[in-house]
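Since the structure comes first, as C-alpha cells, the remarks are kept for the end.
All protein chains but one are shown at their positions in the complex.
We just call them A and B in the order they show up, numbering each chain from 1.
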Amino acid sequence: MLSRVAESLYWIGRYVERAEDTSRLLDVHVHTLIEDPWVDEHIASRDVLSVMGVPLPDGRLDARRTTDRLAFDREDTSSIVGALSAARENARGVREALSSELWEALNATYHALPAQQAAAERHGPGGFFRYVRERAAFIGGLLDGTMPRDDGWRFLVLGRSLERVDMTARLLWARGQQRGASSGWIGLLKSCSAHEAYLRTYRTAVEPEKVVEFLVLDRLFPRSVYAALAQAETCLMELDPTAGRVGVDDMARRLLGRARTDLEFRVSSDLLRELPFLLDMLQTTCAEVGSAVAGRYFHHTAALAWTAER
Amino acid sequence: MRLQVRHSTGYSYDTEVLSSYNEARLVPQTGLTQLTLSSAVTTNPDALQQRYWDYWGTQVTVFDVHVPHTELQVTCTSVVDTAPAPAPGDPTWELLAASSDEHIELLRPSAKTIPNDDLKALASDAQGSPRDVVLALSGMVKDRVEYVPGSTGVQTSAVDAWQLGSGVCQDIAHVTLSLLREAGVPARYVSGYLHTAQEPVVGETVSGESHAWVEAWLGGWWGFDPTNGIPAGERHVVVARGRDYNDLPPLKGVYAGGGMQYLGVTVEVTRLA
Partner (left out) sequence: MGDLFDGYALGAAWDEVFGRDGQPHPECGPLHAALQEMSAEELTSRSTALTRAFRDQGVTFSLSGEERTFPLDLVPRVVTHEQWVDVEKGVQQRVKALEAFLADVYGEQQAVKEGIVPRRVVVSSSAHCTPAHGVEPPNGVRVHVSGVDLIRDEEGRFRVLEDNLRTPSGISYVVENRRAMARVFPELFATHRVRPVADYPSRLLNALRAAAPHGITDPTVVVLTPGVFNSAYFEHSLLARLMGVELVEGRDLLCRDGVIWMRTTAGEQRVDVVYRRIDDDFLDPLHFRPDSMVGCPGILNAARAGNVTIANAVGNGVADDKLIYTYVPDLIRYYLGEEPVLLNVETHRLDDLDQRAWVLDHLDELVLKPVDGSGGKGLVIGPQASDEDLHELSLAILRDPRAWIAQRVVQISTSPTSVGDRLAPRHVDLRPFAVNDGEHIWVVPGGLTRVALPEGSLVVNSSQGGGSKDTWVLAGEEGPAEGDPEEPVLRPAAPGEHKLDRGPWQDQQQQQQQELSC
C-alpha cells in the first residue's frame, strides 16, 4: 500500500472518530446545561473547550459559543465540521482505496453539512449531533461491511482506535475536573454511549470509581480505553506479523503494549486517584504512537520542489 | 592529431542535497573527421551511469545521485584522433533550396539566434555563392563582436552580444549562426575544445576552456571557428552539435534543495601524438 494512501486512511479513521466523539461530548454538555439549573454555563463551557485543547476566547462563554467553536468551525479539524471535511478531503485523495459505499458515505455526509448546520440554527443543535453520530455509525458499518481486512482497513481502524483512546481520555479528564454531582458521571457515561452497558454490568447506582473502571478497563465495552488500545495493538501486529525472536521491535506497538499492561495490572480502586497521571500518560502515548507510526509507515510523502541546475 | 582532453565541472550547494538527476554532454563524437578512442565520465558522489545518443547525435551520460551531498563534480577524460580541416564545398543556391526541408531546423532562427534588423540587413547584403556568403559573414563577426571573457552569461542571445559588441565564443557562434541562417545557409552550433597552441607540442598540457564554433552546410558540413577566424581543424575536438547552446549544455539537471553555485569549468588539453 502506498505510504501516502496509508496516511490518508489513518487520518480518515481519526477524523471520523473525532467528529463522533465531539458530537457526543457536546450533546451531553448542552443537555447538562438544560437539565441542571445549578450549572454555571460559563465554567462548564470553559471546561469543555479546554478539555478539547482549544484556546479559550475572551468574554463570557455559553453553550452557543461553545457549539459554534467545537461543532461548526470549518477551518479547524478539532471541530465536527472541520474533522468531517478533513476526512472527506483525505478520502477524495484515496478514493480508489475505499469501497464506493464508504467513499459515498463520507462524501454525502460532507455535502449535507451546510443543510444540517442550517437546521441546527433553527431547531437547536440536537438534531445535528444525532446526524453526526448516525453518519459515523453508518460509516463505521460500511467500514466493517465493505472493506476487506487488508492493510487499508488496518490503517483506518488504527486511526480510529488511537483517536478513541485520546478522546475518551479527554472526556474522563473533563469529568475528573469536577467533583460531586453524580449527574456529571451519568453524563460522561452517556457521552460514551456507556450508560446502559454500565448499568447492566454493575447493576448498581453510578459511582465514580466504577465509572472510571468501566471506561478505562472494561475488556468488552468497545469504547473503553483498554479495548481501543488493544484494537490498535492488534492492527499494528497484523501490519507487521513478522515478530522477531526477542521482544517487540516496532516502536508504536511497544508503546501501546506498555500503556495497555500499565492499565491492565493496576488496582482498580486506585484508578480514580491516579486518574490525572493516567490520562496524561495516555495522551502522551497517543502522540508518541502517532509519530512512531508516521515514522515507520508514512515516510516522506511531501512533494519535492525541483530546481534546475544552471 | 591525437589529443587528450580532461574536462571537470560541477556545482556546490548551500544546503545538503538529498537527490539530483543529471545529464552530462561531455563525450566527444566520432564522425568523418574525428575518432574518439576512449572516453570516461566519473562523478563525485559516485553514481551509476546510463548513456544514450540524443536527437542531435550527442552522447549523453545520465546519472542520478541519491546520497546526501553538498558538492557535485563531474569529470570526463577522453582521447581523440582529429583530422585536418577539409576545404569548404561550393554548392549552388538551388542545391541549398532543394535540401531546405531536410535542414529546416538549422535554417530557421532558434531561441538564441533570432536576428534583429541590423543582422538581417547584414545577411541580405552578403553577395555571391553560398560559399562566398559563408566566408564573408563568418569571417566578419570577430571584428564586430570582440572576444571578452566574462562579458556575457549562458543566457545571452545573439542580439544581446551583437548590441554589446563583445562576448565569448558562445556568443560569437550565435551571432554567426543568426547571420548564416538569415542568409539562407543551414548552420549549426558546435561545442567542444580547442588546443590553444598554434603548433601543439606532444606531451605538453595546456589549460583551455570549453569552446564553441559553427558548421555551415555547403553540400557537406564545413566547420568554422568565428572567434579565432579559422576553419575548424585538427586542433578542434567536437563534443556536441545542435541549433544553439540550449540543445547541448555540458551539464544539466534538477535537484531538491537550497541554492547552488556553478563551480566553473577546467579543461586540460594534451597532444599525445
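We adopt the following convention: a contact is a pair of C-beta atoms (placed from the backbone, for glycine too) under 8 Å apart; a residue touches a chain by one contact, two chains touch by 3 or more.
None of the values given here were measured: they were computed from a predicted structure.
Touch with the chain that is not drawn comes from one residue among A:S3, A:T201, A:T234 or A:Q283, which is A:S3. Only one of B:E102, B:D118 or B:D132 touches the chain withheld from this view, namely B:E102.
Residue-wise, the contact with the chain that is not shown comes from B:V254, picked out of B:L35, B:L95, B:V254 or B:L272.
Residue B:V62 is the one among B:L35, B:V62, B:I114 or B:L272 that touches the chain not shown. When you scan B:Q50, B:T92 or B:Q155 for touch with the missing chain, the hit is B:Q50.
Think of the hidden chain as still there; on subunit A it touches residues 1-6, 89, 92-97, 100, 103-104, 107-108, 111, 151, 155, 239, 297-308. Although one chain is hidden here, its contacts on subunit B can still be listed: residues 21-23, 47-48, 50, 52-56, 62, 64, 66, 101-102, 104-105, 108, 247, 252-254.
Convention: only the chains that are shown with their structure count from here on.
Spacing of subunit A relative to subunit B, judged by their CA centroids, is 65 angstrom. Of all residues in subunit A, those touching subunit B in their complex are 304-310.
Put simply, subunit B touches subunit A in their complex at residues 11, 20, 22, 154, 251-257, 260, 262.
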